[in-house]
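As you look at this complex, bear in mind that one protein chain is not there, while each of the others sits in place.
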Amino acid sequence: MSGTMKQTWSPPTDELQSVLAELKETVGACMQCGTCTASCPNEFAMDVTPRRMWRMIQFGMLDEILESRTFWFCSSCYMCTLRCPRGLKLTSAMSALKRLASLDGSRQARKNGAFYEAFMDNVETYGRVQETIMMNGYFLKRKDPAVPLAFIPMGMKMMARGKLHMPSGRQRGLLKPLFSKAREMEGGI
Amino acid sequence: MNNEFEPTILAFVCNWCTYTAADLAGTSRMVQQPNLRLVRMMCTGMVDPKYIVKSLLSGADGVLVSGCHPGDCHYINGNYKARRRVKLLNEILPQFGIEKERVKLTWVGASEGNEFAATVNNFINEIRELGPMEACSMAVV
Amino acid sequence: MATTVKIQVDGNNPVLALQGFLKGLLDDESIGGILVPVHLFEKGLPMPTLVTDSAKLSGADPLAPAFSMNSAKLLARLTRGQSGERIAAVLRPCEIRAFVELVKLNQGSLDDVVIVGVDCMGAYDNLSYKTFLGDADSFQATLDFHGLIGGEADTVRNGVDIASACQSCEHPAPQNADVVIGIAGAHLHESIPVMATSARGEALLSGLNLPDIESANGRDKTLESLIAARIVNRDAMLEKTKALTGTLTDLSEYLSACVNCYNCRVACPVCYCKECVFNTDVFEHKPWQYMEWAKRKGSLKMPTDTIFYHLTRMAHMSTACVGCGQCSNACPNGIPVMELFRTVAARTQESFDYEPGRSLDESPPLSVFKEDEFQETVSHMA
Partner (left out) sequence: MRKQYGALVVGAGIGGIRAALDLAVTGHKVALIDRRPTHGGILSQLDHQFPSDHCGMCKMLPLMSRDSSSQFCLRKGLFHDNIDIMLSTEVAELEGEPGKFFVSLSTKSPLIDPTKCVSCGKCAEVCPVRVPSEFNAGLTERTAVYLPVPHAIPNHYVLDLDNCQRCWKCHDACPTGAIDLKFNERVDFHILVVDRDPAVETMLKDILNELNFPLHCVQTGQAAVDMLASDDRIRLVLVGMNINDMDAERVLTRSLELNADIPVVVMAETSQISTAAAMVTQGAREYLVKPLEAKRFVPWLDKLYMRIMSDTTEDLEVGAVVLAGGFECYNPVVDPEGGEDIWSYGHPGVLTAVEFERLLSGTGPTGGRLLHPGDNSEVRKIAWIQCVGSRDVKKNADFCSGICCMFSIKEAVLAKKATNGAVETTIFYMDMRTSGKGYQRYRNKAEHEKGVRLVRSRPHSVIPVNDGMDLKVEYMTDAGELVSETYDMVVLAAGARPPGGMEKFALTMGLDLNEWGFAQMQPYASERTSRLGVFAAGSFGEPRDISESVIQASAAAQAASRIIKVYDVLAGIESEPEPEYPDVSREPPRILVAVCTSCPTLEQTVDLEALSRKMSAVHSVCKVISVGATCTGEGWAEIEKGAAEFKPNRVLIGACMPYAYIPRLKELGRSIGLNPALMDVVDIYTPTFVLESEGQAEKEVFAALSMAVARLQGADPVPVPVTVDVARSALVVGGGLAGMTASMAIADQGYGVCLVESEEELGGMAMRLHTQLDGSDPHKFMEELIGQVEKHPNIKVLKDSRVAISRGSAGRFRSAIAGPQGVFPLEHGVSILATGGHETKVYESGLCVHKSVMTHLALEEQLATGVLDAGALTGVAMIQCWRSRDEDRTYCSRVCCPEMLKNVLTLKKRNPDLPIYVFYRDIMVQGFMETYYTQARKAGAIFIHYEPDNKPKVAFEDGKPVITALDPVLNAEVEIRADILSLSSGLEPNDVEDLLEVFGVEVNEDGFYQEADFKWRPVDFLKQGIYMCGAAHSPRRMDETVASAKAAAQRALRILSTEKIARETVVASVRHSLCSLCQACVAACPYGARVVDLEEGKIIVDEILCQGCGACAAVCPNSATILKGFHDGPMMSVIDAALEQPA
């Protein structure tokens, strides 16, 4: 996001408003020191740095937020939360952003969130990643028949190296309590 | 030069900074060459050029004037005044074969005991190179 | 453009014309008296004299090549505190420069004085002046000196030349005067140009109703060549003195005839102490001290502290030395004190970029300081 742009105020929906308000409260005390961004292992892949993301939240720039794929790249390593000198719950904020995006339901947001959701659903259900099932879930969520075809070369490579496992039910449901506890701790976001 | 020659140095030091540093050098047992005579002044700003001339004519091989760093003079600006006086003598004395190097001005702060010891040692070495002051061997001064 | 007027010279006698000019000054209400060299006796040195009655100006001789003493100190005495009356002082350039130094040292004041500076062609020291005079009448000798009686102007007369200080003086033209009598390059048998060089001088000259002239013709050129010649002399003198005093032993020898009479400092116009420190109790040593000093080396020159005195005086006054040569003039034993002082002063004045007498706004070097100067003087030895 280089160059200049004019800030515009588009009235978001009520539902989005309330998540946004929560987010504003979470990162309100941010003073843009950038520690989070410098700490983030996935920052290289993000289109908007975490620091700028908090800034966009402060400004209420909903459209730009939903445009971004940044929060989908958050792997919840908690490094930013650990290091934030203001003690802000930044990882939670990332999760809330993901929720915000799901609520929005626009095509762009759906695309950006699909892989993440499929992944997390899969882990929650099976207790570990079941690659084949997960990919099926992902393709379903994308609702685009061209997507699976694009993944065929990668699937072949992974198969060759023994990285694709057959579905197994041994750890099924084992992580469910963990997920629900985490939801509880993150304040239901 | 004569290896036997041990220069005698007279040091006019200010009460607040360099005297303290000299004391620190002494009590910290920093290695310091002998024949340094400390004359404590309240401030380098009170070192009359007469004293320096007198010292050189009375047998000192070198004279050190040392006080607080610029801006730290206990008496606000005495060290700046001292600097002009030494500058003046540095212009006059070489005319008569008294090398510029024999009159030194340095700033040594209270905590710089090592600096003081090193200054004195270097000064003495320098004077040793120069040899004894002519006045020492003259009957007429 | 400053006012320049001329004094008409009649009878080929500029001295008389100048006396007339001075009378005119004295007649001005604002001037209560004039300090000017006056021949008090027919065959003696003209002495600085304070004249209040214009009749007494008949002995005045501002052009006499005699320099019995530097009048700066006298003028200081006349202007210190408030006399209530303004005086005029006819001075040589070196006297003015010395006086400016004394004013800086609060020894005198410029408030109530009109300085009449005279271009200086040099003067004989006091002993030589007598030789110079020979049997001549002092006024005649003055006229002769300026080339008005037969022959060229030449400083060598009767085998004597002007003082060595004058020979090497690069300031023949007055600085910081109110009125300048510009005899350099002037046709003295015709007229003498007079310049006003300050507002005060301007006011004074305008009251005298003298005829205006464009400028003093040829003065600048004459001064230029005079200065050039003198600088050559000066540099030779400095080199010679340096060579003679390059070591402390040499200096001792140079000063070997010194008897600690301190006349040099009494004669010095800028040595302003009431009493020299070398005359005070500080140097009243105890008998046992002399004995101890003698014992250290086996002998002790008495009187003591000779070199100490001269070096101290250099430290105190060399930056203010105007090179008038009165020290040498005063020395009973013929020590070339002026040469020694000027050699040192050349260095000290240059190092502080200070020229005594140049401007009242320049403070004596040791009375001021800047925070950010002479960094090279401070050693960083450790």
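General observations
Just so it is clear, A, B and C label the chains in written order, and each chain counts residues from 1 on its own.
By our rule, a contact is a pair of C-beta atoms (placed from the backbone, for glycine too) under 8 Å apart; a residue touches a chain by one contact, two chains touch by 3 or more.
Note that this is a predicted model, so its numbers are computed, not measured.
Contacts of the undisplayed chain with the visible chains, over the whole complex, involve A, B, C.
Checked against the full complex, the one of C:107, C:176 or C:241 touching the unshown chain is C:107. Across A:24, A:69 or A:172, the single residue that touches the chain missing here is A:24.
The chain not displayed touches subunit C at residues 81, 105-107, 272-277, 280-282, 286, 288-289, 292-293, 295-296, 316-317, 364, 366-368.
Residues 8, 10, 15-17, 19-21, 23-24, 26-32, 34-35, 37, 39, 41-43, 45-48, 50-51, 54-55, 58-60, 68-72, 74-78, 81, 85, 109-115 are the ones on subunit B that touch the missing chain. Within the entire complex, the positions of subunit A that touch the omitted partner chain are 1-7, 24-25, 28-39, 43-44, 49, 51-52, 55-56, 58-59, 83-87.
Here is the rule we go by: only the chains that are shown with their structure count from here on.
Greatest centre-to-centre distance from subunit C is found for A, with centres as Cα means. Of all chains shown, B has the CA centroid lying nearest to the centroid of every protein CA atom. With centres set at the average Cα position, the gap from subunit A to subunit C is 95 Å. In terms of their C-alpha centroids, the spacing between subunit A and subunit B amounts to 74 Å.
Separating the CA-averaged centres of subunit B and subunit C is a span of 38 Å. Contacts with at least two other chains are made by no residue of subunit B.
The set of subunit A residues that touch two or more partner chains is empty.
Taken in their complex, subunit C has these residues touching subunit B: 242, 245-252, 256, 277, 296-301, 304-308, 311-312, 314-316, 318-319, 343-344, 347-348, 351-352, 365-366, 369-371, 373-374, 377-382. Every residue of subunit B that touches subunit C in the complex is listed here, in rising order: 49-50, 53-54, 57, 59, 70-71, 77, 80-81, 83-93, 95-98, 104-107, 112, 114-119, 122-123, 134-135, 138-141.
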